[in-house]
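These notes concern the structure reproduced below.
All protein chains but one are shown in place.
The block that comes next holds chain A.
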Amino acid sequence: MSSINTPTDELTQDDAVDRSLLLERPRQLHIARWITAGIVLFLVFVVAHSLITNPRFEWDVVFGWFASERLFTGLLRTLQLTIISMVVGIVIGVALALARLSKNIVVAAVASFFIWLFRGVPVFVQLLFWGFIAAIYPRIIIGVPFGPEFFSVDANTLITPFLAAILGLGLNEGAYMSEIVRAGLISVHRGQTEAANALGMRNLTVLRRIVLPQAMKIIIPPTGNQTISMLKTTSLVSVLAFPELLYSAQLVYSANFKTIPLLIAASLWYLLMTSILSIGQYFIERHYNRGSGRPVPKWDRERVINAFRIRNRTQETSK
């Protein structure tokens, strides 16, 4: 009882604080959090109620067309556009990034100009230009400039709506991808190139075997975001009368006047596809962050549980 650690001796008896109470930690209740959550849940309920009870949404029509072959064909064209435009964009992006890092100032300057132009003009306007290409160049001629021509074709025959879409989306994407690729390339330490050069490797080998694999860590995550964004941007191609997902829906509602249900059906497909890509993106980022010490973003489920868990203050602060 006379141990120096226990506060029971005469000197502390008059103290205002009852130390035995301090051994138990009070709980943190997060009252404000519960109230806010309640308000938000109520708002969600109001919106959901209106979605279900408002007959003008015509959910039976929505789901009927959602599963229809016409929208599904449009969806496949959307996916096709997304993939091809991204591939074109990545190839052009790598080329532009290398050009901008080139020691040849003419090459670097032309690449910078290209990027400035294609990033500065809205992609919607670019798509219109490609659609109206025949107004600028009625015939497309392959040959020696100012010399003989080998091959000549009507622009409207060659530049189909599909090709115009790929050109518009791909070139625009290339301008954005070049910045992403460039950031990746310059993130690789100069010593890596020097070590590879010192071993006798040629520049192309150094790029392919040493620099690009390391740059991927920086390049891949934003490229995933670009792909998700591209999936939605393809809807602009409807202006070229190419029957991708949105234009397929428009074709249907221009005939049956079920405008809102068809727009919802198309939106559901876009949501489903972007969600799938986002999940893929999560795993890709986790893969490329491994070992780099950067934390991987957690699934929202865990964050929700953690936020409302009632815990001891000590646990909270020590976490």
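Everything below uses one rule, namely that contacts are C-beta pairs under 8 Å (C-beta built on N, C-alpha and C of every residue); 3 or more make two chains touch, one makes a residue touch a chain; residues count from 1.
Everything that follows uses one rule, which is that contacts and distances are computed from a predicted model.
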item	value
Chain not displayed: protein name in its UniProt record ("Isoquinoline 1-oxidoreductase beta subunit", "Quinol oxidase subunit 2", "Amino acid ABC transporter ATP-binding protein" or "Septum site-determining protein MinD")	"Amino acid ABC transporter ATP-binding protein"
Identified contact with the non-displayed chain, of A:Q28, A:Q192 or A:S278	A:Q192
Option touching the unshown chain, where A:R33, A:H49, A:R202 or A:R286 are the choices	A:R202
Touching residues on chain A - with respect to the absent chain	189, 191-192, 194-203, 205, 209-210, 213-214, 291
